[in-house]
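With one protein chain held back, the other chains of the complex are shown just where they sit.
Moving on to chain A:
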Amino acid sequence: PPAHSHRDWIGPPDRHSNLRPVIFYVPPEESALERRLREARQEAQASNQRFWAQHNRAFRQEKEEFIYSRLKAKGLEMRDESGQKATLNAEEMADFYKDFLSKNFKKHLQYNRDWYKRNFRITFLMGQVALVRALRWLRWRKKNVEQ
């Protein structure tokens, strides 16, 4: 993002976590409230990024392992004659999906709780910041009108 910009910038989805990173703009006269908001958002972003990158990586890895073990049990190689990667059909993969979901169930519950808490807190802070800014602008308008 250009150096002179006064706004946040959002990027393309991350390769591992599929989340879009945000670069936050730090205004020179940032108030304490605004700083709290920015830090909360940064912290949430970092935490989400960590969770999903690790989770997706684990998914991909376990999926590979599953395919490999199943193919081996069937006596097939990872790649067939034409060099294409051998895959299992959806019904065989279903066992893996079910397994993966139940394995990560507790992890997801914990993450959900955290995410909801963070989301509410960030939105509430955004509301406060917006309110303060609106009042400030009204006061400035009043001053301008009086002059």
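Note that contacts are C-beta pairs under 8 Å (C-beta built on N, C-alpha and C of every residue); 3 or more make two chains touch, one makes a residue touch a chain; residues count from 1.
Basically, contacts and distances are computed from a predicted model.
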item: Choices "Protoheme IX farnesyltransferase, mitochondrial", "Elongator complex protein 4", "Trafficking protein particle complex subunit" or "BMS1 ribosome biogenesis factor" - which one is the UniProt name of the chain not shown; value: "Protoheme IX farnesyltransferase, mitochondrial"
item: Residues in chain A touching the chain absent from view; value: 1, 5, 7-13, 17-20, 22-23, 48, 52, 55-56, 59, 87, 90-91, 93-94, 96-98, 100-102, 104-105, 108-109, 111-112, 115-116, 119, 122-123, 126-127, 130
